[in-house]
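Here the complex is missing a single protein chain, while all its other protein chains stay put.
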Amino acid sequence: MKHYLSVNDIDNLTDWVKEARDIKANPTQFKTLGEGKTICLLFFNNSLRTRLSTQKAAINLGMDVIVMNFGGEGWALEYVDGTIMDQGKAEHVKEAAQVVSQYADIIAIRAFASLEDKKQDESEEVLMAFTKYATVPIVNMESSVGHPLQALADAITLNEANTKKKPKVVLSWAPHPRALPHAVANSFVQMMQLQDADFVITHPKGYELDTRITKDSKIEHDQNKALEGADFVYVKNWSSYSDYGKVLNEDKNWTITKKKLGNAKFMHCLPVRRNVIVTDEVLDSEQSIVIEQANNRTFSAQTVLKKILENL
Amino acid sequence: MKHYLSVNDIDNLTDWVKEARDIKANPTQFKTLGEGKTICLLFFNNSLRTRLSTQKAAINLGMDVIVMNFGGEGWALEYVDGTIMDQGKAEHVKEAAQVVSQYADIIAIRAFASLEDKKQDESEEVLMAFTKYATVPIVNMESSVGHPLQALADAITLNEANTKKKPKVVLSWAPHPRALPHAVANSFVQMMQLQDADFVITHPKGYELDTRITKDSKIEHDQNKALEGADFVYVKNWSSYSDYGKVLNEDKNWTITKKKLGNAKFMHCLPVRRNVIVTDEVLDSEQSIVIEQANNRTFSAQTVLKKILENL
Partner (left out) sequence: MKHYLSVNDIDNLTDWVKEARDIKANPTQFKTLGEGKTICLLFFNNSLRTRLSTQKAAINLGMDVIVMNFGGEGWALEYVDGTIMDQGKAEHVKEAAQVVSQYADIIAIRAFASLEDKKQDESEEVLMAFTKYATVPIVNMESSVGHPLQALADAITLNEANTKKKPKVVLSWAPHPRALPHAVANSFVQMMQLQDADFVITHPKGYELDTRITKDSKIEHDQNKALEGADFVYVKNWSSYSDYGKVLNEDKNWTITKKKLGNAKFMHCLPVRRNVIVTDEVLDSEQSIVIEQANNRTFSAQTVLKKILENL
């Protein structure tokens, strides 16, 4: 593997999860693998879990880490080819990506969707420009379209908590006061399509995800029906995809409650808005496995970095 | 010791100062103690000395360090239980604290007083919420109520510079154009109460510190009288505690001058406003030991981290 840009870069999910769990059992067993190698984390947006867990993963592998908040610390980047750069952008990504490649063995990038320009968001402008022009491997720390490090952590968490041959896993939309990107939901769906499960997506009408991603995954607009007999309920808000970036409603009937959850495990990528996405009762119960999900972010990143390092 | 939240966590000041001075004599002697351990420094406010000295202390102990400016780089945190989080706060401290605990062996936190809401400040909301929900030790890098790393550095500095069995130490208020928190003064008072000294607090009326902290420490409103025969004068501005967070006056008669100082050593936690808190003449003289105080911040932090690491 050269880059880790999306869930599609996982060649064998079962093997990857197995490897991640082996790493988790002894996180520093590959401490020499990253020696003398530097990873540069470029943040174009805020981050808590990704920021800390990716650093931790790199440290566990013996790498040196350079963190940069690109927006506030660097120069505004131009992405369009052929532009006469006489406006606000000081540097073209062509140079920036090649330059950072001189100082790092791996570049990891977080650049969210704007939710304003669908076409631009779908092009994953920042991630793809760095992938095109950089001369070192690129890791996606959440792009406008996907969050594959989160999806791999989710797969690890599901694998650890699952006791059934074919569990029922539900991805449920939940209300949120602000417009949120589709990245986490997209990558979760793609990851679920790589494994054997009874997988259902549920959301109010109008919140359909990109059908090129959901493909033939089952969609059920009746949340209660979707949740029936669920083993895992993965909850996430996203804004409309068809009416791009819009909040169509904040229907509180979709908030996940203890009653709705039944005996299922509750999953969420965090940060989560309590009593909006899900009630306190659920989050504070044993059924919530969101903290373990966050913990697995380290081993998800470490698995990815290990595979890249082995290929350098 | 699990956490280092306040001066009250110092079980034996004499021993701690002795240990700190031993570490200072050979700062890397415990380089292996922190190997494979990560400290995460979370800044909710600006910092120079604390930021650099705590990193340096961790490095001296062989630890890996992750620094995060929580305000600008992460998500706005909610601290109140049971809130319906449909406003500006994206994440509850319950999750944030548990999550950071997954990536760090020790968490250090700086979160200043707002000086707007006395009750909230006195609850040390941020520090205490992390202490409650984190699953790893917490270090106070200045909370709304105390700055115990500074107080330990002050104790080391006093011990190094003192030649008397029972020195006279004066904590003097001094004028300042802006409202400042009580944290440094509070922790200095608490630390002085742990040792044998002729300790006097002096400030204009209206600037009384919390009596639950000053207890039976001597208070003298006549600054000149207080300073008579002093061996050490620790100077600090703080805003009113009774008329909470207010600047009652900026009386320049309280500025520390060479004449007022006499033969005493001058101490201040820094940053210090020259010719407002104290004259250039004092700061630029041999009697000022503020730079050594700053230097001792490293060994204060290192002593605390060492004790926590030994207990992990």
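When the chains are written out, they are named A and B in that same order, and each has its own residue count from 1.
We adopt the following convention: a residue touches a chain if its C-beta (ideal position, glycine included) is under 8 Å from a C-beta of that chain, and two chains touch if they have at least 3 such contacts.
Remember, it's a predicted structure, so these values are computed and weren't measured experimentally.
Asker: Hey, which of A:Asp64, A:Glu160, A:Glu220 or A:Glu292 is the one touching the hidden chain?
Answerer: A:Asp64
Asker: Sort through B:Leu48, B:Ala76, B:Leu248 or B:Leu312 and give me the one touching the missing partner chain.
Answerer: B:Leu48
Asker: Which of A:Lys56, A:His92 or A:Lys168 sits in contact with the chain that's absent?
Answerer: Final answer for the missing-chain contact: A:His92.
Asker: By the contact criterion defined above, which parts of chain B meet the unshown chain? Give residue numbers in ascending order.
Answerer: 28, 43, 46-49, 51-53, 55-56, 59, 69, 72, 177, 250, 270-276, 280, 283-284, 290-291, 294-295, 297-298
Asker: Please output the residues of chain A touching the missing chain, sorted low to high.
Answerer: Residue positions of chain A that touch the missing chain: 36, 38, 40, 64, 66, 68, 72-75, 78, 81-87, 89-92, 94-96, 98-100, 102-104.
Please note the rule applied: only the chains that are shown with their structure count from here on.
Asker: Between chain A and chain B, two copies of one chain sequence, what rotation angle (nearest 5 degrees) aligns their Cα atoms?
Answerer: Fitting chain A to chain B on C-alpha atoms yields 120 degrees.
Asker: Rounded to a whole Å, what is the gap between the Cα centroids of chain A and chain B?
Answerer: 39
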